[in-house]
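A single protein chain has been omitted; all remaining protein chains appear in their positions.
Per-chain numbering from 1; labels A, B, C, D and E assigned in written order.
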Amino acid sequence: MGLYFEEFTTALRVVTRGRTVGEGDITLFSGLSGDFNPLHVDAEYCATTPFQERIAHGPLTLAMAIGLMSQQNLIDATTMGLLDLNWSFAGPVRIGDTVHAVVTCTETRPTRKPDRGIVTLRLDVVNQRGEQVQTGHLKLLMKRRHQDVSDA
Amino acid sequence: MGLYFEEFTTALRVVTRGRTVGEGDITLFSGLSGDFNPLHVDAEYCATTPFQERIAHGPLTLAMAIGLMSQQNLIDATTMGLLDLNWSFAGPVRIGDTVHAVVTCTETRPTRKPDRGIVTLRLDVVNQRGEQVQTGHLKLLMKRRHQDVSDA
Amino acid sequence: MGLYFEEFTTALRVVTRGRTVGEGDITLFSGLSGDFNPLHVDAEYCATTPFQERIAHGPLTLAMAIGLMSQQNLIDATTMGLLDLNWSFAGPVRIGDTVHAVVTCTETRPTRKPDRGIVTLRLDVVNQRGEQVQTGHLKLLMKRRHQDVSDA
Amino acid sequence: MGLYFEEFTTALRVVTRGRTVGEGDITLFSGLSGDFNPLHVDAEYCATTPFQERIAHGPLTLAMAIGLMSQQNLIDATTMGLLDLNWSFAGPVRIGDTVHAVVTCTETRPTRKPDRGIVTLRLDVVNQRGEQVQTGHLKLLMKRRHQDVSDA
Amino acid sequence: MGLYFEEFTTALRVVTRGRTVGEGDITLFSGLSGDFNPLHVDAEYCATTPFQERIAHGPLTLAMAIGLMSQQNLIDATTMGLLDLNWSFAGPVRIGDTVHAVVTCTETRPTRKPDRGIVTLRLDVVNQRGEQVQTGHLKLLMKRRHQDVSDA
Partner (left out) sequence: MGLYFEEFTTALRVVTRGRTVGEGDITLFSGLSGDFNPLHVDAEYCATTPFQERIAHGPLTLAMAIGLMSQQNLIDATTMGLLDLNWSFAGPVRIGDTVHAVVTCTETRPTRKPDRGIVTLRLDVVNQRGEQVQTGHLKLLMKRRHQDVSDA
């Protein structure tokens, strides 16, 4: 199970495992999202761009980074929902690149309801050459383990 | 083909087609992202939450909204890349819900390089009951049709 | 292994097994083909059509019918390629329908090359209520088992 | 939205975007269709054929060509259904090939019902070397924008 | 990261999270495995069997149970490979069932090589009604944290 609100502190720093992004992932994501932008599905078009080759959809890498974080058992079954997402895309993820995420907690904030709190996690997504390809923040509603009665 | 930088104005307003979110979409997204949070894959767990049933991953609906926008031929082959994404998740998308997006342009900004500009699009994601389930902004680098030489 | 050219006669008649078409099949085919026609992906739109609900892409059922035929080991490893396909779509295949195909051979034709011949197969695709939903013909280039030397 | 019956003329000519066919597309289509012909899934077998390597299922490329056409917003939400399909397979599509389609309208025909008409589209599927790999015709039932009352 | 050889004892007992098996999972597994047995893909046929409806492939539930175990971070990055698998299938998993696994360690055995050892894990797969649907054992080669030099 994931961590409860009280267990998140700004000392938290977790390096996830890695994941190699394959051509099939990009194809599948094109179909799932319905986003067939030629940057992702047309190798001939891509040869005319600065990328030279097909690149992963930004939101695919974003989704994989959240998945890698999820596999660290930080939030599963203790989150009540994702509130907010802010994400910057710094560089391309190419077919065959391997990404991982560095997860840190940048803020914890109690709410009026005593059984929950808001946690902001920062994810730095890094490729196999150490290049930071994405940076993002997730604002999550997390369960508290011990209900804060004074807060009620 | 999509629109060029000059063709985006704050008058732009496009209502996309709709898309029904199926159980298989959620399953496939779990696998593609690696995010097996019980809110998405465990119906027994979900019965104990306010949602009562499995809900779509927020980033899955986000990805589908971008896909629906893409199918309007607003940005394909004229975008040079996604720079930034800010997204708020207001309500759940359940299995069988049908979402569409209302796309508006909130800002256009020239860049130092005369062959491109930055466009901010707002996507309001709405379900079949007219409930706004997500709102987000995409900052996109767009090609200019006519290179602005005075800017060079 | 499949049959050789000489083994096909107009007496051939094979009833394939059945296959139930699921929502996930339609979703996956939308993504694989890139065909997001609202008849297949938007339940709200479909409620305004005579179909009332999402229907399978015609070419999806066509592909499944060929797959069902393939599972009868009629052509695998003895075909040299598909030459031609003619297909009529008589009625919708809905989510949950189970289709099978009745395969008959309507023509066999030698070619100038003695190691091969052309076989035309007819597929009648039938649903669980006995309704014929599609009818099609495949023209296939098949290997001969015994090379016809007089033909060389 | 797509075009209405009245908007189709034999002057129509649309060149679609391109799509690169990946190994994962072929694998996924094998599973979706149930067609595991060794020409598509067994590299060792293929090395003994004139193709030398696995090739895409003909109906997969066909489906992708229809998808590419669909992405041009020619028929979505204005078609009432696919009636008929005739397709010739001229050459193989290999892993990594990029195909696009040239869509022309070869015939429009009113029907007895005044709210619709039949449109025949021709799709020429071309690979990155300019080779025509498939040619096909789709007969589609299209909505009329203005109901032809004299015809009622 | 998972546990090292020394950390496995017969006291280990982990209850995994749950996973709901969807129709789309069965369809996808049919395609991935190439196993289109009518018990899994033909609802009409299944109506004539004691199961009455399509059931999951045994090896699909097996794979999901291993996945659920994997998500507990017991073996990832500390296993050197799966040696052996013994599995009994006691009852069907139907569309919509939710399964979880109870993982226990039944044996640990050093090997001649001092940097590794063999661990046997038992998985009891249980559905939402508490019925044990599968029981299996996995024999895994695990890394040792501290190389046992006396063993060398």
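In this section, a contact is a pair of C-beta atoms (placed from the backbone, for glycine too) under 8 Å apart; a residue touches a chain by one contact, two chains touch by 3 or more.
Predicted, not measured: the structure shown is a model, and the values here were computed from it.
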item: Of D:Pro38, D:Gly91 or D:Pro114, the one touching the omitted chain in the full complex; value: D:Pro38
item: Residues from chain D at the interface with the omitted partner, ascending; value: 22-24, 27-28, 36, 38, 41-45, 54
item: Absent chain, residues of chain A that touch it; value: 17-20, 22-25, 27-28, 67, 71, 96, 98, 128
item: Absent chain, residues of chain E that touch it; value: 19, 25, 28-29, 32-39, 45, 49, 57-60, 62-64, 66-68, 70-71, 75-77, 79-89, 92
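Convention: only the chains that are shown with their structure count from here on.
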item: Between chain E and chain B, distance of the C-alpha-averaged centres to the nearest whole Å; value: 37
item: Centre-of-Cα separation between chain E and chain A, whole angstrom; value: 27
item: Residues of chain C whose C-beta touches two or more other chains; value: 19, 22-25, 27-28, 32, 34, 36, 38, 45, 67, 71
